[in-house]
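Structure first, commentary second.
For this view, one protein chain was removed and the others were kept in their places.
Letters A and B mark the chains as written, and numbering starts fresh at 1 in each.
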Amino acid sequence: MRYLPKSESDREVMLRQIGVKSIDDLFAAIPPEYRLKGDLKIPRAYAESEIVEFFRDCATGSAQGYATFLGAGAYSHYRPVVIDSLVSRGEFFTAYTPYQPEIAQGTLQSIFEFQSMICELTGMDVANASMYDGSTGAAEALMMAARLTGRHKSVVATSVHPEYREVIATYARYQGMPISTVAYGKNGRVDLDALEKGIDNETAGVLIQSPNFFGTIEDVAAIADLVHKKGALLIVSIAEAVSLGIVKPPVEADIVSMEAQSFGVPLGFGGPYCGVMATKDKFVRQMPGRLVGQTLDRNGKRGFVLTLSTREQHIRREKATSNICTNQALVALMCSIFMTVYGREGLKDLAKQNLAKAHYAAGEFKKAGATLLFDGAPRFNEFVILTKTDPYAINDKLLGQRIIGGFPLKKFYPDLGNASLWCCTETTAKASIDAAAKEVAL
Amino acid sequence: MAYPVDYRYTKEHEWLKVEGNTGTIGITDHAQESLGDIVFVELPKVGSELTAGKTLGTVESVKAVSDIFAPVSGTVTEVNEALNTSPEQVNKDAHGAWMVKLKLKDPSEASRLLSAADYEKYVAAEGGH
Partner (left out) sequence: MNKKIRKATTHISQNEVLLFERSSAGKKAYELPPLDVPEVDPATLLGAQARQDLGHMPEVSEVEIIRHFTRLSTWNYAVDHGMYPLGSCTMKYNPRVNEVVARLTGLAEAHPYQPERISQGALRILKMLSEQLIEITGMDAITLQPAAGAHGELTGILLVRAYLESLGNPRKKVLIPDSAHGTNPATAAMAGYAVENLKSNAAGMVDIASLVAQVNEDVAALMLTNPNTLGVFEQEIHKIAEVLHAKGALLYMDGANMNALVGKTRPGDFGVDVMHLNLHKTFSTPHGGGGPGSGPVACKKILEPFLPSPVVVTKPDGTLGFDYNRPKSLGRVRMFYGNFGMHIRALAYIMANGPDGLRQTTEDAVLNANYIRKGLEGAYDLPYKTPTMHEVVFSDHIQSQKGIKTGDIAKRLIDYGFHPYTVSFPLVVHGAIMIEPTESESKESCDMFVEAMKDIAEEVEEHPEFVLEAPHNTRISRLDETMAARKPILRWKPQSEAAGK
């Protein structure tokens, strides 16, 4: 009970003051037959040292000490130490949503800076304070497109992360939003002919990912042309945020839905991550999520507040743009700090290292005898190889060398057979690449 | 604030001015006062059909959204674009800051609405604020 700041005598005095005999009198509203008679059947209270020991035990044998070639929507980048140093400040992590701006300027200003940096990077006019993650953000972006266009259908590229697509299917099912898919071509990019045929005058939004799930960079401008000709909106999902350091931003898109995990957020077995939505000024009133805006106080000093709140559930209830309330503020702060540490030059340098490592690995794997799929289009830090051996068998062997191999694609794309998706970041050592190349040859 | 006698009013606090076949719609001074500082007005597109009693748009303050209901039926011929950039006009002059003009479907519908005197009585009875 080390978290409870009361002595037994405090409790007695308080009960007396309230005018009841025992604490159970305060629970009288609960019908007696539903009151628990005994203890919950959970383990006894642990000492702090025991808790640390338990979780250390859980952590042992996990990813620690492994080199990894996994990407596929979650990326292993180095996290500058200032991130944890700053987000561990209680003033940040033990604060609530900044509803009282006079005593929440720290959170508010940092979100304003986050929104501003996301705009700089994506080429959009306005960005929100964060969404749960890239998958739910993509689903919300499609719903936003439906509100904006007054149309109801969506088109989603099959080269969008398969788990994003599963989430979208769940969200769309009861929105009266039929979803059709558009396939990828030989070079791994969205098949433009198929896309043109797939959009009709009831299509609200088209969702693509770039770099897509295979690591291929889409021709956003060409796709946008096609989508806009049909009066639909283009949503570009970005799962690997570091790509923005070196890949042209999707300025032609109407909505950018991004997963910013790459910006200093721990892999953490899948979460918490940081979705972000960005769009054009004219669409802001249909954007879900919190927004921070600049204003002045009574003495003319600059300050920041939550604004355009009438879009949100606490005001508009069932007519709100979304039911989202809690977002990922602290994770967005991690991203802000990461973006600041690397900044204008560093993000470019960092992205360039990712590009170089992946390029080297793809070359070595090819030399070793693996087939490089989708070789006709530009890539960032992921690429797909086809091997004679089952990729799970390759990965088993690599695991023995403390290397986690690429992501076998047959889980989501059975027709791709023995293809697997490999990711190299600035943290991938040449030695690991060379070691892996030996195994993919077989 | 005096309620113009040549306007008709609804219990949802819209006003309507009829000139021949044309109706002009806004919200009443009482409505703007209870909403507080208006920050955004959302209006229909020119050409859209309005049905008496149905929502035609919304007015927003910082922490509230209110529907604007069409007092009568008709086709929107003009919307007050100036409210996009200066919604505060509604606070400053509610009975001058019109929102939409429409071609009336049935000019006699207006006679079902409240007169200025009746509306004032209604507002007084509604809550006295």
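Here is the rule we use: contacts are C-beta pairs under 8 Å (C-beta built on N, C-alpha and C of every residue); 3 or more make two chains touch, one makes a residue touch a chain.
This structure is a prediction, so every number in the text was calculated from the model and none was measured.
Chemist: Tell me which of A:L267, A:A368, A:A393 or A:L416 is the one touching the absent chain.
Modeler: Looking across A:L267, A:A368, A:A393 or A:L416, the contact with the absent chain belongs to A:L267.
Chemist: So which of A:T181, A:T307 or A:T371 would be touching the chain we can't see?
Modeler: A:T307
Chemist: In the complete complex, the non-displayed chain touches which residues of chain B?
Modeler: 37, 39-40, 60-63, 87-88
Note that only the chains that are shown with their structure count from here on.
Chemist: Using the touch rule from the top, collect the residues of chain A that touch chain B in their complex.
Modeler: Touch list, chain A to chain B: 285, 309-310, 315-316, 319.
Chemist: Going by the contact rule at the top, pick out the chain B residues touching chain A in the complex.
Modeler: Its residues touching chain A are 40, 42, 60-65.
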